[in-house]
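Read the structure below first, then the notes.
All protein chains of the complex are present and in place, except for one that has been dropped.
Chain nomenclature is as follows: A, B and C, assigned in order of appearance, with residue numbering initiated at 1 for each chain independently.
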Amino acid sequence: MTKKIFLAAAMAASYLIALPAAADGDYRAKAIAVLKKDFQPRGQASLDRLAEDGLQAVCNRTGNKPPEYMVKQLEADQLADVKYPADGKLMGDWKSGEKLAQSGRGFTWSDDPGLPVGGNCYNCHQISPKETSFGTIGPTLYQFLKLRGTQPDIQKYVYSKIYNSKAYNACSDMPRFGHIGALKEQQIKDLVALLLDPESPVNK
Amino acid sequence: MNTTRRTVLKSATASGVLAGLIAAGALRPTQVLAAEWNKAAFDAHDMPGALKGIGAGATADSKDLILRLPDIAENGAVVPVDVVSTIPNTSSIWILVEKNPSPLSASFDFANGALPEVSARLKMGQTSMVKAVAKADGKFYTAQKEVKVTVGGCGG
Amino acid sequence: MADPMKIRAQLKGDVAEVRVLMAHPMETGQRKDAAGNTVPPHFIQSMTVDVGGKKVVDGHVGTSVSRNPVFGFKVKGAKVGDKVVVSWVDNKGDKRTDEGAVA
Partner (left out) sequence: MKPSLVGALCAVAVMGAAFAQTPRKTVAKPAPQSPPVAEAKDAATLEFEKFRAEMEDSNPAELFEMKGAEQWKTKRGPKNVALAESCDLGQGVGKVEGAYVRMPRYFADADAVMDAERRIVWCMVEKQGFKFDDIAKRPFANETFTPDITNLVTYVAGKSRNMKIDVPLKEPKVREAYEIGKEIAAYRAGPYDFSCNTCHGTDGKRIRMQNLPNLSTAKGAMSGVQGWPGYRMTGGVMLTHQWRMGDCFRQQRFPQPKYASDAIAYLLTYMIGNANGQVYKGPGIKR
């Protein structure tokens, strides 16, 4: 651990200690106590899901706007968590990616934990022009190759973004699909292809 | 008119006498009300069969038969429909959904001052043509409109 | 026993707008329950509407009318206070008659 990181952690700690009293009163603590008291496990949704991990804790305490020095560190840490394919290939099959993007299932108390988890992509993004029922929580991904394809390391960026969205936006609304084990390596490759394969309807 | 029948029906509902009669086969439920439920028409599995069942061999499209339906159904389980006939002497109206497993949805006979119009709510399993048929002076008239269904209404 | 209907009849000019809500599952016979068993058909087949002691509508219904059906009719020549009586019978012989009045 470098001295700089240690300093950042120490600053974050003092920031967090200072924050709840200043901004939240004790309502936040009370809210957490209420959640703990008033929820019950059901299906695969166990009570440990109510606990924050480190990143959630920071986002929750800062209204999803951590100070800049923390953002850099958080994003770097999340990026460090991304595991890239051993074969170095980041593009899979866009057709499989499209199917995966359509499925919104997975992780709810009513989902069968034995069944594969969907990508949930169309819930929030416009992707293929053929699918007109799309959400708008995230940006449109239509014409992705044309709009973004010239960026350096674009495949690596897309793979990493799907694997762990927080590597690029510490408090992003988007889930960390690889980090939590929701999507496997091949599935993420297929989604990369959906966005970057010139044959994908996204780029037609 | 059947004030008597209604009284019988009401008191029977309270006492359960009628249920006994039905169970004994003395009085079939459909006979309590006037006309028979047209089994052949309601059980038909396609539009020609249903039209044949209601006796509508030859039909003609009429702009005086107004069918009001959404272009896109918000939910196929509940599709609002209004049918209004301005064809003189319209005595009956039928509503049919072409792609439903049994296309005939409902039929209505009007009398004693009832205007030949009806509103109802339909189930639609998929995008389909909806057809209204009106009968006036023994002739059959039709109107139709396609309704797009994105969420089907027959699977529950 | 079947739940009561809700009947509303409003006079506009000399036309009564009659609206009926019926409590009925209107099972198509195609739906599967949570256990995967097919739910048998159970639907209203016939209905009548009487206004002021005269039968005005004689209706027949199939499985593709929505659950908890809603029907609207218009009756010319009705007066405030006229009794509105609606009856239905379903494919199992269950039935229901309810009354309202033109307002």
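Just so it is clear, a residue touches a chain if its C-beta (ideal position, glycine included) is under 8 Å from a C-beta of that chain, and two chains touch if they have at least 3 such contacts.
Given the structure is predicted, the values throughout are model-derived calculations rather than measurements.
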Open item on the list: Could you tell me which displayed chains border the chain that was left out of the figure?
Closed with: A, B, C
Open item on the list: In the whole complex, not just what's shown, which of A:Leu55, A:Ile162 or A:Val202 touches the removed chain?
Closed with: A:Leu55
Task: Hidden-chain contact residue, picked from the options B:Ala56, B:Ala77, B:Leu96 or B:Leu115 - done: B:Ala77
Open item on the list: Among A:Ile162, A:Ala182 or A:Leu196, which one touches the chain that has been omitted from the display?
Closed with: A:Ala182
Open item on the list: What does the interface between subunit C and the hidden chain look like in terms of residue numbers?
Closed with: 3-6, 19, 21-23, 25-26, 31, 33, 66-68, 70, 72
Open item on the list: Even though one chain is hidden, which residues of subunit B still touch it in the full complex?
Closed with: 70-72, 74-75, 77-78, 80, 119, 150-151, 153, 156
Task: For subunit A, residues in touch with the removed chain - done: 1, 5, 8-9, 12-13, 16-17, 19-20, 24-25, 27-42, 45-61, 63-64, 73-77, 79-81, 104, 107-110, 122-124, 126, 133-137, 139-140, 147-148, 151-154, 156-157, 160, 166-168, 173, 175-176, 180, 182
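One rule holds in what follows: only the chains that are shown with their structure count from here on.
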Open item on the list: Per the definition of touch at the top, where is the C-beta contact count highest among chain pairs?
Closed with: B-C
Task: Centre-of-Cα separation between subunit B and subunit A, whole angstrom - done: 52
Task: Per-residue multi-chain contacts in subunit C, two or more chains - done: none
- [ ] Within their complex, state which residues of subunit B touch subunit C.
- [x] 1-3, 6, 9-10, 13, 18-19, 22, 29-30, 32-35, 37-38, 42, 77-79, 82, 97, 100-115, 117-124, 153-156
- [ ] Can you check the complex and tell me which residues of subunit C touch subunit B?
- [x] 15, 26, 28, 30-32, 45-51, 53-67, 69-78, 85, 87, 89-90, 93, 95-97
